[in-house]
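These notes concern the structure reproduced below.
One protein chain is absent from this view; the other protein chains keep their places.
After this line comes subunit A, so read on.
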């Protein structure tokens, strides 16, 4: 028999890439089986939405990105209803209704409604000049704005936002990217890659503002700027909202289909109605929604097979991301988080701006982040998707596909096997032959000597290990090995080297330090992170570089943790002086908050012990209200200035030691230092305030003031060394602050002043502070600059709501269900 069946009516809502790919696959499998009608809200044929960025930047035209032209629709018998938005689905009658009122029947329906840009609900979001970045209409609006010149603010530092920013910048606009999170593209990149990306974006002249919460979009009749939560205002003639997308589900929801975040489908891409399928970004499959193109294509293939009656199951996708900005190579795939059951292989080449990280689990790649060199991305992605066992090629895996097949060597043997012209130090272009030649000819025996003679390892320090291996290979047993004390197991560099590099390379964040100096771990450890944070805070006082999560708890909450997890609070008492009003206030506060122990400290202040963490802001507020600020009794910073009574009362006093102590404390409070710093000011050589066991001590004498440094009274007891003599109080302040700044800039983290002095030599300090007026003035000046930013009462900030999450518990909703 030769019966031609009437084709089933297939209606597709949406004319994007998912719909297009599904139909292509369907026509290949079952040509003529369905009579297809496609409704597209845009007045266009199907085009390649992921190529909108090059259209925006002018690198491509709309015609270049068309996937299916009119001829394709005609050839496949597809009726395309352009600019026709479907407003309702009647599942009982199996019809769809367009905005025009036209009703179209279906046998089978496909929802391919895609996603819609998320617009953050801030005042001004509907002003002219505020656009999203989703379709060609948006691109045309952005191009028109760019033609008029001016400044654009892109809200959102993800894939879409950065592509929009790069495109607008290429069109000649000034561009600022405003991003809520600390690093760009944080969902696809780890902080190291995020740092490199930021640098590359900034090099193009695009301003990046992270941790920026948009409060409002400003303007009366047209957008004029963006206001951030911290009060900053960025002027703008165009605002692009690119904070994210969400599945477009309104139609499905109204039709009564099962909808959660997206339209829920099973492995056959079927919704809760067996006659209705869904595909693409509007879909939620096994709890996941996708916003990248590869999964859409995989879904389309499965859906087409099911429509053709062949049967197929979609099991979810592993996704990979590439940023489409010319000149930036970036690739990320899979899950690149850390874990104890996971190993990571990290390759950093600071000179070339390359960062590669593979995350392995059970000898299989589960995640990959590549920056700067992404040629092996598809190979890694393939190994990841196929769950290939990589144990055999593990040692050379990170170098890529081209390096497979060689036999692994131990590092020293590998260096020994290098040819003489192999480059060891990429920064200075020093070859192995040059280094070995210098070691032999000039009888060099240490890394420092090799550095001084050849400049190898003197720039970024990355090749330090290799240079040491060359010393070992060349000298044999005569090489004593590195006598250097590295910062921690995360790096081969010493504290001093890290500080020098932070300065020389203007590194301003922990990820920047870790990337540029080749950190061996992705996130550091509890030892290096606080040290790096201090070095950055000290080096860049005018930049907001502080990372509270890299501080020890005491500095994070501005109180001292006790053995039972409660805290102690010490208000500042300038120079050890107090007043009846302060004492009354402290007494009342201690009673109000039921402080179990009130104790005098060794630094002439009052310690309130046993305060629960959640009560800290309340206690601080009450102390603030009584005019007191944090005594920083917890800080690697200026703690106390202990004084004796001095000439105001004491019959032996030679100078106003109380007054001078207060002046010193007012000058120095708030400063962060490598380790704690305590001062003493004694009114006469009887030294009642024990100034000669302080980090910095001042002894008043008839002719002026003796300045002492480097005392200690803890595990080690040490009397101070006399630094010199000055005649006026103003000099005391300048000289002491200069010493403190010299120590701040030169001391290693956790190195007290007496250890620093022993390391650099008292003579060096004395020469700088007492004999070199210009150096002293410069140090004093830098200290004052630093103090401008540092002298903010941390209690006041927290009472005002700063880091409020620190002091409250998570909210628990009682048991959902017992499983």
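Convention: a contact is a pair of C-beta atoms (placed from the backbone, for glycine too) under 8 Å apart; a residue touches a chain by one contact, two chains touch by 3 or more; residues count from 1.
The working rule: contacts and distances are computed from a predicted model.
Engineer: Leaving aside the chains you can see, what is the UniProt protein name of the one that's missing? Options: "Transport permease protein", "Nitrite reductase small subunit NirD", "Acyl dehydratase" or "Peptidoglycan D,D-transpeptidase MrdA".
Structural biologist: Missing chain, per its UniProt entry: "Nitrite reductase small subunit NirD".
Engineer: Looking beyond the chains shown, say which of A:163, A:190, A:607 or A:729 touches the absent one.
Structural biologist: Going through A:163, A:190, A:607 or A:729 one by one, A:190 is the residue touching the chain not shown.
Engineer: Consider the whole complex, including the chain that is not shown, and state which of A:524, A:541, A:646 or A:697 touches that chain.
Structural biologist: Candidates A:524, A:541, A:646 or A:697; residue touching the omitted chain: A:524.
Engineer: Based on the whole complex, identify which of A:87, A:347, A:553 or A:626 touches the chain you can't see.
Structural biologist: Spelled out, the listed residue whose C-beta touches the missing chain is A:553.
Engineer: Please identify, in ascending order, the residues of subunit A that touch the omitted chain?
Structural biologist: Here the touching residues of subunit A are 182, 186, 190-191, 260-261, 287, 336-341, 521-526, 529-530, 549-554, 556-557, 561, 563-565, 613, 805, 808-819.
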